[in-house]
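One structure coming up, written as structure tokens, with questions to follow.
Only a part of the assembly is drawn; its chains keep their places, and the rest are absent.
Chains here go by letter, A, B, C and D, matching the order in which they are written, and residues are numbered from 1 within each.
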Amino acid sequence: MNAPDRLQGLPSSAAAPTIAVPAADVAVDVRRASVVYPSADAPVRALHEVDLAIGQGEFVSLIGPSGCGKTTLLRVIADLEPISAGEVLVNGMTPREARLARAYGYVFQSPALFPWRTVLANVMLPLQIQGRTKAQCEAIAREQLERVGLTGFERKYPWQLSGGMQQRVSIARALGFEPKLLMMDEPFGALDEITRDRLNEQLQQLWQRERRTVVFVTHSIAEAVYLSTRIVVMSPRPGRILKVIRSTLPDERTLGLRDTPEFMALAHEVREGLAAGHGADDEA
Amino acid sequence: MKPELRERALPVAAVLAAVLLLWYAGAVGLNAAGAIERVLTPKGAYTTSELIAATLNMQRPVLPSPHQVIADLWHSIVDWPLDSPRNLLYHVAVTAESTLVGFVLGTLLGIVLAAAIVHSRTLDRALLPWIVASQTVPVLAIAPIVLVILGSLGFSGVAPKATIAMYLCFFPVTVAMVQGLRSPQRIESELMHTYAASRNQAFWMLRLPSALPFLFPSLRIGVAAGLVGAMVAELPTGAQAGLGARLLTGSYYGNTVSIWSALVMSAVLGLVLTAAVAGVEKLVLRRPA
Amino acid sequence: MALALAVLAAIGLWWALPAAGGEGERSALLTPVLLVTLLLAAWSVRRVAALDGHRAYGTATAALFGLWVVYFWEVSVSLYQVPRVLLPAPSFIVQALIDRWDILAGDFVQTVLKAVLIGWALGCGLGFAVGVAIDRAPFLQRGLLPLASLTSTVPLVAVAPIAVMWFGFEWPSKAAVVVLMTFFPMLVSTLAGLQAAGRLERELMQTYAASYGRTLLDLRLPAAMPFIFGAMKVNATLALIGAIVAEFFGSPTVGLGFRISTEAAKMNMALVWGAIVVAAVTGSAAYALLVQLERRIAFWHPSVRATA
Amino acid sequence: AEKLTVQMKWVPQAQFAGYYVAQAKGYYKAEGLDVTIKPGGPDVSPVQVIAGNQADVVVNWMPDALAAREAGVPLVNIAQVFDKSGLMLTCKKASGVTSPKDFKGKTLGVWFGGNEYPFLNWMAKLGLKPDTDVKVLKQGFNVDPLLQNQAACISTMIYNEYWQVVDAGVKESDLITFFYEKEGVASLEDGLYVLEPKLKDPAFVARMAKFLKASFKGWNDAVKNPEEAAKIVVAADPSGSATLPVQTRQMKNIATLISTAGTKKIGYLEPAAYERTVKVLLTGGSSPVIKKDPGKAAMTHVVWEAAQK
């Protein structure tokens, strides 16, 4: 009833009827997807008939109360979780085919580093898997580590790093292999504001430069508004999309933008959506 | 439930069939030489099917064929009353008793030792290397002496056999438990630390639960080891009752078929015991889906 | 300090031993002294264990403990006049070790270098290989695992004569027994170890569409290492026992098991225990070696880090 | 009743029929004894059992007993039931062995643990060096090495293993045997041994005498009536592996080793036979079983004589 049109705000088809979206332009297409976790007591409806289409080169943020299904939605797209109903297409393929085609990179909510590999070797891992030469891997890994401010920690082991540093290693690892589709689950959650701002800026520039498709989960409204072309607000029990907000900000963005009224209006809209999501929760 | 059963039974059946096939092939191959020499007379005059038939039904085969073993098992179980020494089940019961007593004692000893080692640096440093060394002492070599010494200390009946079973049993349990009791993540131990939980509390609330996944596989190995110990201990008690004694006398009287039926029985007993442990494991580690 | 005191008491007791006269009162008098020395010894071990700072202290503790055990063994044997055919004094054993080292060296080569080493390597290798192979095939896993567990419940006393029957008297039959004994623990541990990788880590490899081999090599095998080492350590002791006991059931006229069984029958218990000492030292050394190797390879594991 | 424990050397079989018969027919009880018969086996060392005070008297072979004496367990022979040796080497004719001269280069199965000395003595006599001229196998306790052709010859007892070879399907005409007795290298087998210090106690001697008396009676019965003895043995086997035909045949063979059965001399240890055994043991191979002659200390007729009353 309240569920928004799944194409609402899609750039290339903002005005066109839903069917007109050319398949080639859609990077991720989620159609009436539901996920139910079986459970001894009551099964959990983590996603309920979620509809969402993400165009090539879009930067979409998912925002919503804790436990509303953001991670689940990301996992569904990444073929880490089967859907109970509905359909999901990634670049016109099933998530599985897309995964096997190495179409995307994924940053988990927790760092997931291998304790037997050094920081450098952890970042090199996906590159090695793609079969690049050792020298290449190492060069890229070092560059990525520099970007996240971890030069000098290459030879440490994960357990010797602070929580935020581990998270940064995990980000460096995902960025290193330059996937066309990037999924990030609260990548900057454990970072201080300055580092976060810096990485936000870098991510924004990266997106500017290469226009990769990004699906991004965050709890920071400012971050979502600053980075996204569209913001998807979700609400829990059952997890569904409450609102999709199209950014009115120009593609070219600087941190200064955050003080503009336009930015604040968007942030306000998102906050209202979030509050509504929490309301829905309280009803349940 | 039904399809699950099929899912589990089918692979076992398939593998079992493959094993039986291999077994028959092996029986023909291994027994052929003996059959040609001792059974098929006059020498050289026999057809292939005669040869195969002969290899599968020899008096004293190198490898008895499965049907011989099954027939022997069947007769030993059906033809005699349960309390007769000619009934294999009687021997199974004798061995199972010392195994179980030894297993329970060994498990307790193993857990207590592991707990002591984890909690005391003295024991960790002084004892652990010697526990390892104790296991490199071949049991069969000292079993006779151990039995004699235990006997002169007044232990008799199942006690000496159970002691040997325990000796073999406790080691895998100790090793796994030491590793398991040390397996809590650092952050988990630190959490208990901040609560100033006593050692006792940390043991019951953190160490033990996280050691359980280590404990159960070791119990499965332990119960098997205990069975071996019990059977080994039956030899120096003077070939009395039990599967070990059956194996010994079977081998001694050159009755290959009865060796194999005792062997099959001991394997079945081992399987039943490990299955029982696995059942307990399922029960204890059960988590709602 | 504690050590010095204990050693002093021990020496006193040592002197008192031959000095004490009459049969009956002798033990009655010395038993309390023995107990006091025992307490002092325990105390000294505690003190050494409490020392910190150097790796060698751990070994020192174990060694001291062992020395005390040997000491009390020696003293008790002569104090309570245990028959030599039941339990010879350590000094007799050492004597035998020195006098008959050439014989024992031959036995060591036969049993350890041939049967145990080859059998252990084959058994562990096979268990590992089969574990990795059937990890991909749940069908085979469900079928083979119960069967493989059978191999571990078939007692070695039953297998050894059969192995002699099939593989002859020489070391191959002992190696075969060892293979059978070590196979199952390694198989089970390998399978458990391969399951040990965390869900998140596995999903990470999935997102890379890493091939099965890659995931195995980069994630699952490293995660399985602590388990695999656990099996290798247990197998090291199992293999020794297996080979020695298998020699009881027919062997050439050399080997630790042969020595133990024949010399035991000749009441030459000193040499029997000498062979047992050789076996125990070998087993412990192998175990220690594997522990060191584990520290190197599974250095990241919390259980290793905690003790490092 | 006075309690008494006797340890056998091997698993329950007709080899020990006399004791089982005496027990089953109440001869021990009639003497006022409550006797426990402990079965033996390849892993039971009667010496250890008696040293550990788990038996009052043991059935043992003389090489083992004398070796134990040197090792500090003062065993003394109080009676010798078997006056002949049943030990022999059994070979397949197909292996090419026709006389002891043919042993050279062959593989021979030998029982170790004290039983190898008569063999080593024999080889020394033949001028054959073990492990270079002949390959020696430590034989297990069954006859598989011969059946599997892993050895040209194996050790057997006339009353037991020999027949196992035959039962396995090897025709007697395909076998050739060499008796230790005939080769002059035999040692005394099943005798009864006790600890020397205990013999100082007259009560112990009296008790042992009663035991001997009843046991001899059992032996005489067993030799006279093998079928009945076999039945008793089979009933006494707790492992349930002994069978009537096999035990009957064994009893008949055992009877041939007790030439004094039915006479007053049963169980009497001939000093000459004793000395012959000691000599064999002193000269066997490079490291003899015993290094010094125990003299007469390892045997006594005291108990035997007391049993005659």
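Rule of thumb we're sticking to: contacts are C-beta pairs under 8 Å (C-beta built on N, C-alpha and C of every residue); 3 or more make two chains touch, one makes a residue touch a chain.
Bear in mind that the values here come from a model prediction, so they are computed numbers and not experimental data.
Chemist: One instance of each chain type is visible; tell me the copy number of every label in the full structure file.
Modeler: A x2, B x1, C x1, D x1
Keep this in mind: only the chains that are shown with their structure count from here on.
Chemist: State the smallest step count from chain A to chain C, taking one step as a move to a touching chain.
Modeler: 1
Chemist: Where the contacts of chain A and chain B overlap, which chains show up?
Modeler: C
Chemist: Could you find the chain whose CA centre sits the greatest distance from that of chain C?
Modeler: A
Chemist: Just list the two chains that share the greatest number of C-beta contact pairs.
Modeler: By contact count, the leading interface is B-C.
Chemist: Provide the C-alpha centroid distance between chain B and chain D, rounded to the nearest whole angstrom.
Modeler: 35
Chemist: When the C-alpha atoms of chain A and chain D are each averaged to a single point, how far apart are the two points in Å?
Modeler: Spacing between the chain centres: roughly 87 Å.
Chemist: I need the residues of chain C touching at least two other chains; which ones are they?
Modeler: In chain C, 86, 161, 165, 248, 261, 264, 305 touch at least two other chains.
Chemist: Would you mind listing the residues of chain D that make contact with two or more other chains?
Modeler: Chain D, residues with two or more chain partners: 43, 45, 48, 51-52, 140, 142, 144, 148.
Chemist: Quick one: which bits of chain B touch chain D in the complex? Just the residue numbers, please.
Modeler: Residues of chain B touching chain D: 33-34, 38-39, 58-60, 62, 80, 84-87, 90-91, 140, 143-145, 148-149, 151-152, 235-241, 245-246, 248-255, 258.
Chemist: Taking the complex as given, what residues does chain C use to touch chain A?
Modeler: 198, 200-201, 203-211, 214, 218-219, 222, 225, 298-301, 305
Chemist: Give every residue of chain D touching chain B within the complex, in rising order.
Modeler: It comes out as residues 7-8, 11-12, 38-45, 48-49, 51-54, 140-144, 147-149, 164, 167-170, 237-242, 246.
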